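In this view, the complex is presented without one of its protein chains, the others remaining in place.
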Amino acid sequence: MTLPSRICTPSLHVSADEARAQADEFDKKNAAGDTEGLPELAGVPIAIKDMIVTKGIPTTAASKILEGWVPPYDATVITKLKAAGMPLLGKTNLDEFAQGSSTEHSAFGPTHNPWDTERVPGGSGGGSASAVAAFEAPLALGTDTGGSIRQPGSLTGTVGVKPTYGGVSRFGAIAMASSLDQIGPVSRNVLDSALLQEIIGGHDVRDSTSIPMDVPPIAKAAREGYKRDLKGVRVGLVKQLSGDGYQPGVEARFNEAVQLLQSMGAEVVEVDCPHIEYALAAYYIIMPSEVSSNLARYDGMRYGLRVMPPEGVPQTAANMMAYTREAGFGDEVKRRIILGIYALSAGYYDAWYGSAQKVRTLIIDDFAKAFEKADVLVAPTSPTTAFKLGEKLSDPLTMYMSDVATIPANMAGIPAMSIPAGLSDDGLPVGFQFMAPQKHDEQMYKPAAALEAALEDQWGGAIWQSLKTPWLDSAK
Amino acid sequence: MPTFTRETVEHLGHLAQIALTDEEATRMQGELNVIADSINKVQEVASDDVEPTANPVPLEAYLRPDVPEKPLTREEALSGAPATEDGMFVAPRILGGDE
Partner (left out) sequence: MAETNELVKLTAAQMAEKIRNKEVSSRELVDAELSVIDAAEPDLHAFPSCFRR
């Protein structure tokens, strides 16, 4: 019997050699004039959230249970990036199995916010957001199930997009909650995200939830938006996504940005989505239920960690699985699996999971009604700016509240994005969220680009001009 | 809804195939209340006349073209395995112990 050796990159999940080789290969093609038909971002390097499988490069989901696992295949989005000649810089940090809002639940230690390294970058995709905010990469990919791209975007002053559910293939995205997960772009401006989403999006037969349509014309919409003319665009303020629990500085920047949209010709209306009050509760039934099912595959059999039972305990397969999962999963993941198992219990499945699915219908209907009155909906992305490391760890519930404004879009399958709206009174970034109807991502890209342009006019440049970057001075 | 009993948590751990420690099982009794509260809350609006939604962007099932695709090779499929023998995954024995 052969025990294969564990491969574990002792240093960072930076794939330096692979990135250089990929870049050299693209440069050869470029020099030979062989880049006909490649996308606009061809050759630009990118970092990838370690929740997306990359052939030959360790992929861990920031979990001990996959430590050292090297995927034998690429996710569809990775295949597309490689075809575009975009070098993969490495795999970025996240909360374990994308479960968290601060990246503090990574089995490999937290990521720090470049705006204040004593603070979190948000989560679950804090690594991608921090990397882009700190100029370690111009672009990154993330995954968003309840806000994991958008909330870190908000906390780090970057752009983060969750496309329409089914707009980007999930083949090769490590599954967390299959009816909520989406892969999406992370960048420093709206146009970059649009161009990246056009590369990774589109139909894929290997994902049965992938929508059989092309990516909507989002880069065109972004470029239109940069003209700063929003006449005819109806912007809906979601009544339920403001007020109690939202920091004053966050609300102030949000309201100023809404005024800026108005000054560019947008018509602002208030929309009432009463069932959004139930979104968090429904999410914390649906998400753990799907997590408990999706994480059942980590059982020490075919890949990942295997821990045999201690002496005295029968050395059976069942016991091995139980001890492997006990050792391999962190506290937050275990918590959510147990919650999900409970919600799906025989005899209660309809009453609990079934009820949550009904709330989902009500939220979808609320949004559909809202989109009769507005072309795009807006809200703050996160109720607060970046909190300190350790601040929200003692009570899981306070952490869960970070996603109160982002969860509704995942529940409804609608596209949503966050762009920087300025700094709060504490000097930390605030995010402004746009939401559009299903399959009409372009309806959010246009006003988002317009707002970005208008804000940068006010600031005399991009938001990151206010970011101190001591590490750039020491970079060689 | 009452706080979760110790027996319930241990039973859930068994169903989840996680060998929870004593400390974890005790701690979780309180932590699981978030789901109890969530369940109560959604019941407020989940009436009989509302249809449940499974997929928020419903599609009609479609088939892919009947063209063979290249699967993983045996080596690739075995490449992450904790233990292999003669091109097979090796698992601990299935029978022969209590739980």
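Labels for the chains are A and B, by order of writing; each one numbers its residues from 1.
Please note the rule applied: a contact is a pair of C-beta atoms (placed from the backbone, for glycine too) under 8 Å apart; a residue touches a chain by one contact, two chains touch by 3 or more.
Remember, it's a predicted structure, so these values are computed and weren't measured experimentally.
Taking the complete complex into account, the chain left out of view touches A.
Across A:L81, A:A107, A:L155 or A:A450, the single residue that touches the chain missing here is A:A107.
Touch with the chain that is not drawn comes from one residue among A:T54, A:T76, A:N93 or A:Q182, which is A:N93.
Touch with the chain omitted from the figure is made, among A:P71, A:G122 or A:P138, by A:P138. Residues 8-14, 16, 19-20, 22-24, 26-27, 30-31, 35, 40-45, 47, 50, 58, 60, 62, 67-68, 85, 87, 89-93, 106-112, 114, 117, 121, 126-128, 130-131, 134-139, 187-189, 191-192, 195-196, 464, 471-476 are the ones on chain A that touch the missing chain.
The rule is short, and it goes like this: only the chains that are shown with their structure count from here on.
If each chain is reduced to the centroid of its CA atoms, chain A and chain B end up 22 Å from each other. Interface of chain A with chain B (complex): residues 1-4, 69-73, 164-166, 179, 205, 208-209, 211-212, 275, 278, 280-282, 284-285, 288, 292, 296, 299-306, 308-309, 313-323, 325-326, 329, 331, 334-335, 337-339, 341-343, 351-352, 354-362, 364, 396-397, 400, 411-414, 438-439.
The touching residues of chain B, when paired with chain A in their complex, are 8-9, 12-13, 15-21, 24, 28, 31-32, 34-35, 37-39, 41-47, 50-57, 59, 61-62, 64, 72, 76-77, 79-85, 89-99.
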